[in-house]
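Only one structure is covered here, and it is reproduced in the block below.
Now for chain A:
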Amino acid sequence: MTENALLQAQGIEKSFFGVKVLDGVDFSLRGGEIHALLGENGAGKSTLVKILTGAYRRDAGVMRLAGREVEPRSVAEAQDLGIGTVYQEVNLLDNLTVAENVYLGRQPRRAGLVDRRRMRADARDLLARYGVKADPDETLAHYPVAVRQIIAIARAVDLSGKVLFLDEPTASLDAREVQALFDVLRQLRAQGLGIVIITHFLDQVYQIADRVTVLRNGRMVGSRALSDLPRRDLVAMMLGRELAEVTAHRDPGAVLSDSPAAFSFKDYGKRGAIAPFDLDIRAGEVVGIAGLLGSGRTETARLLFGIDRPDSGEARVDGATVTLHSPQDAIARGFGMCPEERKSDGIIGDLSVRQNILLALQASRGWSRPIARREADALAERYIKALDIRPPDPNRPIKFLSGGNQQKVILARWLATDPRLLILDEPTRGIDIGAHAEIITLIEKLREDGMALVVISSEIEELVTFSTRVIVLSDRHHVRELRGAEITAEAIVEAMAVPGDAA
Partner candidate 1 sequence: MTRLRQLYPQLLALGVVLLLIGLISPGFFSVTVQNGRLYGSLIDVGVRVAPVALLAVGMTLVIATKGIDLSVGAVMAITGAIAATLVADGHPVPVVLLVALSLGLVCGLWNGVLVAFLDIQPIIATLILMVAGRGIAQLITGGVILTFNDPAFSFLGSGAVMGVPTPILIWLAMGLVVGLLVRRTALGLLIEAVGINRRASMLVGVRARFLILATYAISGLCAAMAGMIVTADIHGADANNAGLWLELDAILAVVIGGTSLAGGRFSITASLIGALIIQSLNTGILISGWPPEFNLIVKAVVIVAILTLQSPAVAEELGVLRDLLRRKGAKP
Partner candidate 2 sequence: MKRKLLAASSVACLMLCGAAFAADLTVGFSQIGSESGWRAAETTVTQQQAKERGIDLKFADAQQKQENQIKAVRGFIAQGVDAILIAPVVATGWDEVLTEAKDAEIPVILLDRQIDAPEDLYLTAVTSDQVYEGKVAGEWLVKEIGDQACKVVELQGTTGSSPAINRKKGFEEAIAAKSNITIARSQTGDFTRTKGKEVMESFIKAENGGKDICAVYAHNDDMAVGAIQAIKEAGLKPGTDIKVVSIDAVPDIFLAMAEGEANATVELTPNMAGPAFDVLEKFKADGTVPPKWIQTESKLFTQADDPKGVYESKKDLGY
């Protein structure tokens, strides 16, 4: 195996602030294979990738490329060696043109000046090989994420050409785009490239990857060919325990349609964002919101929480008309919201877990009434324990936590305010399976305790599990409401396919 490995790492170790995040990890990638790198968040995947792509330096271990020992000290050096990377947040510049992005830093020159004509032609040819018909002169921002992703891959492959790392490449793509991306990857595999893909979607792993390496708690659990690895076993490898079928049971409570709704929105809408809709939310129910990206899911959440102002309709809480023109307005009525973009809209990275937990409560009390240290400690301790936040250190800056644990802290932040209505926008996006299950259990428990919840999710199975009702969105319209036994994955998918203006 060593002989035909394209990229090989042995005994990789790395510590941050005295905490070992990688401990003797081996990794081997062959040419002409797609290799999935899996593990729960915090398992050490990102760190390993950063070491292999030159972004971090390892503390110990050996790294070989095509049998030769290499020591990339920067991403650029790794690139020169033949190792390219496409990050989750596509590392291109939106305001430059497609051609400029492809050739940034290595523009073809003539007489010392950038040869724009050749750059355009080259970019067009290159992208055509990936099946992308993009105008080289158009700014990148003009194209959807999927196209940008492929452009990023084209650039990375063109630059390096031996090994390609893809960090969560499908996170924000729809099903069709994922297939287009996979076609590109298969084509590259045929060319003999070694491809490493990091993802949370097991379906996709089985669809595209040949082999898988699983990390857990900074150690390598194993490396196996996927053809003889049942899905159950893979999940077990990742979790280190047998997974109860999360999606098997369904107990979303009865639909309480006859009782008066605590939260009622009538004809609520905002032009250009979401068509006017009616929505009643009762205490003790979970209203699931389903829809494709761009169907108006997040826009609905923003409107409910007062981030955007409606230009039609009215909102009532307990029967009284209320104005929801800012998050403060909504919070004052007992609303809470976990935003979709956890990093940019959710966590306050440099603040500690404790401070992140108490922030919403503190904001609602006002600056002049600080939460006493003892109360803050108690709050933090309570929620770290209740939500099993790991590591259980209230003083650790939240940015050092894994995605799943960050999400739990943000949930804790709102639970600390004792909200009546909790809006969760993609609460399980990009987090590991363990935390995923815990969050679903929490949603069910909160409902049982009598909280009203609105949960947006692109994971339909998940919505089926916990929703009392499901609102399906399409083309910025609320097209369908499913209740009780009507709620099945098939029904939701069918409703999502309904054109928005046909509602």
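Remarks
Quick note on the criterion: a residue touches a chain if its C-beta (ideal position, glycine included) is under 8 Å from a C-beta of that chain, and two chains touch if they have at least 3 such contacts; residues count from 1.
Quick note on selection: all candidates are chains of the complex that A comes from, given by their letters.
In this text the structure is predicted, and so the values were computed from the model without any measurement.
The candidate from 1 or 2 that touches chain A somewhere in this complex is 1. By the touch criterion given at the top, residues 17-18, 305, 307, 327-328, 331, 337, 339, 344-351, 355, 359-360, 362-371, 413 of chain A touch candidate 1 in their complex.
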